[in-house]
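One protein chain omitted, others in place.
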Amino acid sequence: MLEKTGIASEEQIASSFPSMERLEKGPVAVIECFQRIPCNPCATSCKKGAIVPFVDINDLPDLNHQKCNGCSLCVFNCPGLAIMVVDYTYSETQVSFKLPYEFLPLPLEGSTVMGLDRNGDAICDCDVLKVTNSKVMDRTPLVTVAVDKKHLMTFRNIKVVQDGR
Amino acid sequence: MKHVEVFVVGGGPAGLCAAISAAESGADVIVAERSSILGGQLIKQTHMFFGSEKQYAGTRGIDITDILIDKLNEMDNVKILKDTTVLSVYEDGVISIEENGVYKKIKPERIIIATGASEKSLAFPNNDMPGIYGAGAVQTLMNIHGVRPGHNVLMVGAGNIGLIVSYQLMQAGVNVKAILDASPTIGGYLVHASKIRRMGVPILTRHTVKRADGTDSLEKATIVELDEKWQEIPGSEQELDVDVMCVSIGLSPLSELLFQSGCEMAYIREFGGYVPLRSINLKTSQDHIYIAGDVGGIEEASSAMVEGHIAGLAVAKSINKVHENYDLLYKDYHEQLASLRAGHAGDHIRSGLEKATI
Partner (left out) sequence: MRIQEHPVLDFKKGKEVEFTCNDKTIMGYEGETIAAALHASGVKVLSHSSENHRPRGFYCAIGNCSSCLMEVDGMPNVRICTEPLKAGMVVLSQSGKGEIR
């Protein structure tokens, strides 16, 4: 149970993902926000209107995956860092994930980092495709990594492996 | 004895917003802050805030302070006294202060007390050892002074402060070994919990600290599991090698001035301790004393700011300095508060308010 462990169940995660049909069309946001709390920056930052404007700020985000183009504005605006952008079309064998990453050192583009699941356990290596840290992101850099497609539902975080660690 | 219109005690989010609204209404305002920096707890909050745009959602707490200070600096009817401790608020309405080492007495027409809250402590053997700190203390050390508290931390309490400070510790390069909570469920926002779990930090619900040990300072902590009746389960003890323990089990309002001034007080568990009874406009049982923020009940910075605005508007109106948009703002601020408190996360606040509102 999420309230006991802090980890969403497989059903909850599956419910945040769009259909395979949508995944095969290109980048799309996945929002893992399951608790009603007063919070709405995801909806106010979405320029596509893909996240339905909140009537009550305690509502859960209502994301229309068809309208979403994976622009990732919501990713660095979410105070809970609960959103990532998934691109299943990255390659034949790999899916790319764009994650908020607020740690130092930032990984280097072209390097390899450890991929973690929602429990913080290492499940794979990932290739770092891109790191963006522009002023508008207000110190929430975005890191895009490529991961084997079999980890689509389990991959959730990265760890920069440093020398001597 | 100085005559003053509105005197705000506390330069945190509630006090600053109270000063803004009272000054915008045309009152002459003095803000007294005991520290050399304004902002209260906001200055340590490196994370993005929740709430809605009106409460600066998505903005980091550290930046919100600057926004509020900038607003105050634009007004010439606000005087800010830093390094100024309010020593007493007497029953006859006289305040005594220590301003940079000089003792002064003031009799304001109205007082807004926005002194916030302080951390509770937990009882267990050797809980007085160096290395055991309030979670806010660790935040101050890390985020204000840039000093790491130690190497391996045990966080006691999985409310928002426990979860957020754990994340900030990891950002500062400090290892968090575990987060404990005696409750069966995590008290803080689950998105904060998920964020820290996917970094590999365990959250152990139904666990508490049994004892701490070390020679001159903390070296290890013994934790234990609790059953449904909150009793220790024998044999479930575990020892953790930690040199820092953060106690984050809740806050208690800093209510001394309210007691002293003769305001009617009540112990309200949902609010974290003794709080003054108050009207919906935040006036206490004393006509000249108002409150805003955590001193009235432990909540969030977002609601502290909105309460500050309400108290500022109300206080100014009570001395016939009525904001030109009083009705609109009054309605808007109350709606904001209702919205923030509407969900499950606000259940205990609404329950506390039923007991505290006169």
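Letters A and B mark the chains in the order given here, with residues in each chain numbered from 1 onward.
As a convention for this text, contacts are C-beta pairs under 8 Å (C-beta built on N, C-alpha and C of every residue); 3 or more make two chains touch, one makes a residue touch a chain.
Keep in mind that this is a model prediction, so the values were computed, not measured.
*Asks:* Just list which of the chains on display the missing one touches.
*Replies:* The chain that is not shown is in contact with A, B.
*Asks:* Among B:I30, B:V89 or B:M142, which residue is in touch with the absent chain?
*Replies:* Touches the omitted chain: B:M142.
*Asks:* Using the definition of touch stated at the top, determine which of B:A57, B:I80 or B:I132 touches the missing chain.
*Replies:* For the chain that is not drawn, the touching residue is B:I132.
*Asks:* Any idea which of B:E5, B:E24, B:E119 or B:D181 touches the chain not displayed?
*Replies:* Considering the complete complex, B:E119 is the one touching the chain left out.
*Asks:* Touching the hidden chain in the full complex, which residues of chain A are there? Just list them.
*Replies:* Interface with the chain not displayed, on the chain A side: 102-104, 139.
*Asks:* Over the whole complex, note the residues of chain B touching the chain we left out.
*Replies:* Missing-chain contacts on chain B: residues 34-36, 46, 60, 62, 118-119, 121, 128-134, 136-138, 140-150, 171-173, 216-217, 254.
Keep this in mind: only the chains that are shown with their structure count from here on.
*Asks:* Express in whole angstrom the distance between the two chain centres, defined as the mean CA positions of chain A and chain B.
*Replies:* Their C-alpha centroids are separated by 31 Å.
*Asks:* Using the touch definition up top, name the residues of chain A that touch chain B in the complex.
*Replies:* For chain A paired with chain B, touching residues are 1-8, 32-41, 44-45, 56-58, 77-82, 102-103, 116-121, 138-140, 156-157, 159.
*Asks:* Looking at the complex, which residues from chain B come into contact with chain A?
*Replies:* By the definition above, chain B touches chain A via 47-53, 57-60, 170-171, 184-186, 189-201, 203, 205, 302, 339-346.
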